[in-house]
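What you see is the complex with one protein chain gone and the rest in place.
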Amino acid sequence: MKIRRVLKKSVVLVTSLCMVASVLAGCGGKATKKDNASSTAIKEPLKIDVLSKAANFQGEQPGWFGDVVKKKFNLTLNILSPQVSGDSLYKTRAAAGNLGDLVVIDNSQLKDCIASGLVLDISKMINDYPNLKKYNEQFKYFNANFDKKVNPDGLIYGLPTNMTDTSPTSYSQTGPYSSPLLPWDLYTGVGSPKIDNMDGLLTTLKSMQDKYPTTPDGKKFTAITLWKDWDGNTMENARWLSGWYGYETPDETSSVMLNAEGNVQPITDDNGIYRKMLKFFFDANKMGLVDPDSASQDWNTVSAKLTNRQVGLLWYSWQTGFYNTMEKGQKKLGHISVPITDLNIIQKGDSYYGDGNVFAIGSKAKDPKRIMEFLDWYVSPEGMRYLVDGIDKFTYTAQPDGKLKYTDKGQTAFTENLPVPAEYGGGGYKDGQSAINSLLMSDFSKDPSTGEFYNPNYWNSTIEANKTALTNEWTQKYQAKDAVDYYTKNNMIKIVPAINTSLGSDSSDIKTKRSQSKQLVVDTSWKMVFAKNESEFNQLWESMKTALEGQGWNDLVTLDTERCKALVKLRSEASANAK
Amino acid sequence: MELFVNKKKFESVKKFLYILPFMVLLGVFAYYPLYGWIYAFYDYTPPIPLAKSQFVGLMWFHSMFENQIKINQLLQVLKNTFAMSGIAILFSWLPMIFAIFLNEIKSLRYRKFVQTVTTLPNFVSWVLVYSLAYGLFSSQGMFNSLLQQLGLSSSPILFLQSSKHVYLSMWLWLTWKSLGWAAIMYIAAITGIDGSLYEAAQVDGATRMQVIRHITIPSLLPTYFVLLMLGIASFLNNGMEQYFVFQNAFNKNTIQVLDLYGYNLAMGGGSYSIATAISMLKSLVSIILLFSVNGLSKLVRGESIV
Partner (left out) sequence: MSIHVVSSKRKKKMKLGISDKLISALTYIIFGVFTLICIYPFYYILINTISANDLSAHGDIIFIPKGIHFQNYLDVVKIPGLWDAAKISIGRTVIGTFLTVGASAFLGFMFAQQDLWLRKFWYRYTIITMYFSAGIIPWYLTMRNMNLTNNFLAYILPTVVSPFFIILVKTFIESVPRELQEAAEIDGAGIITFFLKVLLPIIKPILATVAIFAAVAQWNSFQDTLLLVTDSKLYSLQFILFQYVNQASSLSSMINLQNSGSTALQTITKMQTPTSIRMTVTIVVVAPIMLIYPFFQRFFVDGIMIGAVKG
């Protein structure tokens, strides 16, 4: 017995030691030494660390995209993702002095990185690369205006992500990011009433919920459902609704709201839009229109409800994807825009200047020239096609008139993770997408050979194919080709230029004040929505204001108002430039 | 005489040399990085190096108490922490009793089955536990459906949002998740009890309860006291994950324990320095508690544990 046990133990020990040995032998892992010789020489394989803030995958770039990159550049992209490993990944690598060879970081991180010498100055290199060269002016503009203290000479450190080639004042999408969306069959079922304002919306929602209390499969239908895990500085759901009436909280602020005309109001304004929206939810709750589980729900549960049409009012353009399908569309089922007459939606325009993140090359990068080569391809038409459209002849194909359209496979390749043919790299299509998850030039830039956007959803072929009985009926009724068209025609939407720069960084004191006030605002907002009566509603509001003042709220408001003023100035400059 | 003394000393030092490599290991991994506590005295944001950061002394420590509102918040958080830890300490004997009575199960197969199955909840992550809790206790969940079917209530009870009974429910979930797993230590200890004691008891005609009271429990007490003391020293460390998944605007007041408070603060973009400061304070308190309880034990039971 004892001998057997000892034998067993030693077998286990030997086996595991062998495994370790093989693993360690296999993980030579170090990148083959860099070759500063230029790209004309036959390239040695190079593995670069890519720290991408946008990535939600960590590991070596898999699948077909990895194959493409390897074939063209003999590069392996080792993706590091703070979304997966936590923000500590960024902090620890920053503290150690080497973020990575290529990084995708946000503006405030860029500021710190420039100050600590973590990123490379590539001003002199841009002109060597034909595709990047085209955008040199835009790069210079961004870096010069970025932060004069940290980068006084305006050297190019960061290349903004998602730059479009449209204009600062245009908006190329077909639907506003946030606007009222209702299930069409229920809406027509209660007589398609004209909705004049938020009270009208409540009445309509009530009649929908009364007439259709359950879904076809017996689950409870609620007009409004909320969830707790996306709350940021304010109650997330109320924040977006404020956008319907022209107010939003700009990035890098947390205590105020700004509208297109430049009017600044603190969130705590008694007559302000935030309070109005809380009141809207409060009234809705009093009428029994709000899901009672809202406060304890998280997004996982909500997304399940969305797929089953258990929710009435939606307010993100992409939420329709959970329930809407082509099939349902032909039966006139699905969520679609329903305008409210007094809407004044504020919408950020195309990210002409970039959207808040940048690509940068690490100062300790193994071979900056090869990385630049890769970035150059990233903005070339060939690269863009791979990044946005997929694989030629597999997911899309050219039509006789030169424009592109989806192949049959292309339509479901992503959602069904269809297997990619071996000659293109193999693996699943979705798995093989670029894990960097960030574009340098936006998909809303023009493909030179087709004249259309790279974004497949905006190809003429796709738009035609996506027409259903539902969209046709909608177009008939509202006399517009899409929601943005309707809102523009009726002066219900204002496009503000999307400004991409850092408005300032927060001192640790301000950061603490922000995080404390955020908690208070969010928690009180929830309590107000579910308050028993109006006096409790008002009382909670008043006590919140008092408590906030005790935490230094006024300092935040002052700072944020200054930042808003700077933003307003930049916006008007951008509008002027666009003309 | 001289030789004898030297030999003893030599023996004891030789024994120390055996453990020296391990002590060095510990020194490297646990003690050496403590230089990082210095970040708590600066306004440190990576990647800006420490040399370029501003020295702020005790500012972070002060900031936790700087105005009445913060102090009230902190007091409430501490109250929650004390309550949760307090209940846990109060019922810390449960795994021991669990193990004892498990041992009393006659059928070996049933005993093994129970023992294995009761460890399963330990492997369900808190995030998943919350999904299960939601499925059970939401307004459309099983409990409310049952209550309505039995006619016991007309409108759904929002269990998950209530701020009453938070301490109790959190403790119940924690017990469900950890009881079986924690009992393993006691089960092992029972196996180690000297068999001749049982034989003697058998000869004396003792009943099972008497055996438990006079043999099993006293044999398990050393283990129990050690674990109790470690638990008391960990008073401020409830962990964050459990409370994070269950928290919402309505129960936050009573559910926010110190670890969660620290996390909420840090997640708001608060600084690394504050997190370090809080961690330092907690360590200090834990060590003080540890040695206090140790001293108490020496006084009361005549032997120290550490």
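Letters A and B mark the chains as written, and numbering starts fresh at 1 in each.
Methods note: a residue touches a chain if its C-beta (ideal position, glycine included) is under 8 Å from a C-beta of that chain, and two chains touch if they have at least 3 such contacts.
Treat the numbers as computed from the prediction; the structure is a model and nothing was measured.
Chemist: Check the options A:L46, A:L89, A:L102 or A:L567 and report the residue that touches the missing chain.
Modeler: Among A:L46, A:L89, A:L102 or A:L567, only A:L89 touches the chain that is not shown.
Chemist: Using the touch definition from the top, which of A:L226, A:I273 or A:V388 touches the missing chain?
Modeler: Going through A:L226, A:I273 or A:V388 one by one, A:V388 is the residue touching the chain not shown.
Chemist: Have a look at B:M64, B:M185 or B:I217 and name the one touching the chain we're not showing.
Modeler: Here the residue in touch with the unshown chain is B:M185.
Chemist: Looking at the full complex, which residue from A:Q433, A:T450 or A:T501 touches the chain that isn't shown here?
Modeler: Counting the whole complex, the residue in contact with the absent chain is A:Q433.
Chemist: Give me the subunit A residues in contact with the hidden chain, please.
Modeler: Residues of subunit A in touch with the missing chain: 2, 12-13, 15-17, 19-20, 23-24, 26-27, 29, 49, 56-60, 62-63, 78, 80, 83-86, 88-89, 91-92, 95-96, 217, 219, 230, 299-301, 303-304, 307-308, 318-319, 321-327, 388, 390, 406, 410-412, 414-416, 427-428, 431, 433, 443, 455-457, 462, 465-466.
Chemist: Write the list of subunit B residues that the hidden chain touches.
Modeler: 8-9, 11-13, 15-16, 18-19, 22-23, 25-26, 28-37, 39, 46, 101-106, 108, 111-121, 123-125, 127-128, 131-132, 135, 140, 142, 176, 179-180, 184-185, 187-189, 191-196, 198-199, 202, 205-209, 211, 219, 222-223, 226, 230, 233-234, 272, 275-276, 279-280, 283, 286-287, 290, 306
Just so it is clear, only the chains that are shown with their structure count from here on.
Chemist: Where on subunit A does subunit B make contact in their complex?
Modeler: 90-92, 94-95, 97, 99, 112-113, 115-116, 118, 219-220, 228, 292-293, 295-298, 300-301, 506-509, 511-512, 514-516, 518-519, 522-527, 530, 547, 550-551
Chemist: Which of the residues in subunit B come into contact with subunit A in the complex?
Modeler: 43, 45-49, 52, 63, 67-70, 130-131, 134, 138-140, 156, 158, 160-161, 248-250, 252, 264-274
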